[in-house]
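Of the protein chains in this complex, all but one are displayed in their positions.
Note that the chains are named A, B and C in the order they appear, and that numbering of residues resets to 1 at the start of each chain.
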Amino acid sequence: MRSCAASWNARERRGAILAAGCPTGAGTLSSAARPNTVIEIDGLSKRYAREVFALHDVTMRVGRGEFAFLTGPSGAGKTTLLRILLRQEVPTAGRVLVDGRDLAALGPADVQRYRRTLGFVFQDFKLIPRKTVFENVIFALRILGVPDVQQRRRTFQVLKWVGLQHRANAFPLELSGGEQQRVAIARALVNEPVLVLADEPTGNLDPDLALEIMNLFREMNAGGTTVLVATHDRELIHHVGRRTIALDHGSVTESA
Amino acid sequence: MRSCAASWNARERRGAILAAGCPTGAGTLSSAARPNTVIEIDGLSKRYAREVFALHDVTMRVGRGEFAFLTGPSGAGKTTLLRILLRQEVPTAGRVLVDGRDLAALGPADVQRYRRTLGFVFQDFKLIPRKTVFENVIFALRILGVPDVQQRRRTFQVLKWVGLQHRANAFPLELSGGEQQRVAIARALVNEPVLVLADEPTGNLDPDLALEIMNLFREMNAGGTTVLVATHDRELIHHVGRRTIALDHGSVTESA
Amino acid sequence: MIAGLTYFVTEAWASVWRGRSAAILSVLTIAIAAFVLGLFLLVAGHVQRTVDQWSRSAELSVYLRDESTDGERAAVRNVLRATPSVAAVEFVSKTAALARFRKNFPELAPATDSAADNPLPASFEVRLGSDQSAAAVERLSARVSRMAGVADVRYDRRWLDRLVSLGNFVRWTGLLLAGVLVLAAALTVTNVVRLSLYARRDEIEIMELVGAPLSFIRGPFVCEGMIQGGLGAVVALALLRVALTLSAPRLSALAAGLFEVGRIEFLSGLSVAGLIVGGMAVGCLGGLVASRRIH
Partner (left out) sequence: MIAGLTYFVTEAWASVWRGRSAAILSVLTIAIAAFVLGLFLLVAGHVQRTVDQWSRSAELSVYLRDESTDGERAAVRNVLRATPSVAAVEFVSKTAALARFRKNFPELAPATDSAADNPLPASFEVRLGSDQSAAAVERLSARVSRMAGVADVRYDRRWLDRLVSLGNFVRWTGLLLAGVLVLAAALTVTNVVRLSLYARRDEIEIMELVGAPLSFIRGPFVCEGMIQGGLGAVVALALLRVALTLSAPRLSALAAGLFEVGRIEFLSGLSVAGLIVGGMAVGCLGGLVASRRIH
């Protein structure tokens, strides 16, 4: 395992104990022969009831092990695109393949299994208010059927990464906005997903912390995980310097 | 009334109809002889049950008609400070005066009346999910007892300012993150408050839109409204170029 | 004031309407409580009336000595008449008593024919009112039997006791059941309103943070409780009416044997109004209790 202490220097200045270890990345599931493109979207359109199109004829690819940003102004369709990838929304038209699987062909049980292989950071965090930080994060492991001891070890590790292990027993409503966002990130990473989809994961974080979180994603990515991050933060994109897919009014305007 | 079309150019590029009029600012209530300092905080501390201090011995002033930023890393205490100013939280120690009123001395009915004179943008938006965008915004006017026709006119006006009048009949959950944030801003401005407190009001907006919203606050400010905005966005602070109060670990570290 | 009321009602109605399926369930639950209460009132009313009728047919016989004077007889009659639990007093002369005996026991007619004199005494047949207690009848009997000219006082004590007890039993358990059911209805409404409040706690918190007056927040919930309670009662009454109509043929057969009227009657207008107003009051209370949680 590589050392990943370097990226945590900024955190250590804040006094959090973060030397626990680095993300290991790479999926534990889907070990079959995998295609080289993880996300394959063709002619995707999405229209919400009677309203205008949130997405219109979007075609894009994200390769295995790639790290890409999704940008665009408010209401461009970033969240809609990510939700379709989570199978939270169903497209009006077009085809979406993830890891070679056609999302339209998944039955209810398949959808559950598929979602368990993903890591998703929601724009509005989506933490369970009646569960503590620790319970919120460990839940994603529990449904995987991981042995109990391992569940707890891994959960503490991930909470350390995001600098929140001292808040493990707090309830989400007792956290600051940025802390909640970091819990959401911890939950997305705890199951060592093959694909991480993050919707504005640093909107409530200060620039230093945002960069640290991005480094966390980079570490995951270096371990083989594919990462797609929707963000407005030009500075951050500039700093990280990876491929950017720009949306506007539901269409791809730039895909460099 | 001054023309405020200049600040809306960027919006017009997006196609929204925004020429409706400019914010008029200045409170409709509290017409008594007013002190020159709107916010006066002395030795304020806040400790949540058994936990460490979220705020520690904070002393600061915000003058009438001032526009100030509140910054600091995640968990620094920004939201806590603003919530104390809304009387949503009660301080552990210290004195808080707003417009000369000691917040500790307010009875339940006074708190209601006091809150109605404020404009507050919550970090997590706090929109009522069962009400449409329009109903969410008009509600703040209805409790003021403003005549019906005026309520509707003013609501449409404010929704135009934030570029959302075409989404007036949508429910909050049918909006993108940035759109929800703008509804929250519209609600804060609709009652022409004397004091606007905004918690990370542009965290979900792209830089262009963020700047436009800041211009909206500036217009309000030019009309006499005092504005205090908590934000992480250094670029934005830099662009707007106003006084900045920095918090870290619950203490004021900088107040230029 | 009117504007405020309109606001409450519209808000409450919107809340009921938007949460339709939950509202339907809760109205149904309340309706069932009201239905059981109504059904119970109906049954208890009829049983009570039946027992009353049966009791009324219970009689007390005051046998007079052959040698009693007219004055003594008048005194006895006056005492009986003056007793509140006595509904009617009828004099049966020696001759009338013999005639009745012959009619009732034709096998014995020859025996009484052959007898020289009439062995049957004259008597007062006393019909008792429906509100007599066994103890009162016993007191009356003891008092009259000590009077001059009275040979004996008889009544079918076993039957009377039974009927009075049955009447008391029905009344007593009826009160208990009715009380419990009203409590159940109130609890149901409280529960429903509380849970709907719980489901909307974010909304309430937001209203508070925006500075809405308490009445603005509570009003709709109180109103919602009233609407649900009233609707529940109306639904219950409608159901009861339909149930009664549908089961009329069956019930009539049963009723024929039981009630002298021979048919089941619906609740009185007063009971109907009482149930509806009661439903609304209980709903209102539920809403108030539930929204007390808001500080």
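One rule holds for everything that comes next: contacts are C-beta pairs under 8 Å (C-beta built on N, C-alpha and C of every residue); 3 or more make two chains touch, one makes a residue touch a chain.
The model shown is predicted, which means the values in this text are computed figures rather than measured ones.
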item: Chain not shown, its touching partners among those shown; value: A, C
item: Touching residue (missing chain; options A:R47, A:R64, A:R95 or A:R115); value: A:R115
item: Which of C:V16, C:I32 or C:V62 contacts the chain that the document leaves out; value: C:I32
item: Candidates C:L120, C:V153, C:V210 or C:M226 - the one touching the absent chain; value: C:L120
item: Among C:A87, C:A184 or C:L288, residue touching the chain not depicted; value: C:A184
item: Candidate in contact with the missing chain, chosen from C:T173, C:T245 or C:S268; value: C:T173
item: In chain A, positions touching the absent partner; value: 86, 88, 108-109, 111-116, 118, 120, 122, 126-130, 139-140, 142-143, 187
item: Contact set of chain C toward the excluded chain (per top definition); value: 19, 21-22, 25-26, 28-29, 32-33, 35-36, 39-40, 43, 54, 63, 107-108, 110-112, 114-115, 119-121, 134, 161-162, 164-166, 168-169, 172-173, 176-177, 180-181, 183-184, 187-188, 190-192, 194-196, 198-199, 250, 254-258
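What we mean here is this: only the chains that are shown with their structure count from here on.
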item: Core chain by centroid distance, with centroids computed from Cα atoms only; value: B
item: Per Cα centroids, the chain farthest from chain A; value: C
item: Euclidean distance of C-alpha centroids - chain B vs chain C, Å; value: 63
item: Inter-centroid spacing, chain C versus chain A (mean Cα positions, whole Å); value: 68
item: Residues of chain A engaged with two or more neighbouring chains; value: none
item: Junction residues of chain C, two or more chains touched; value: none
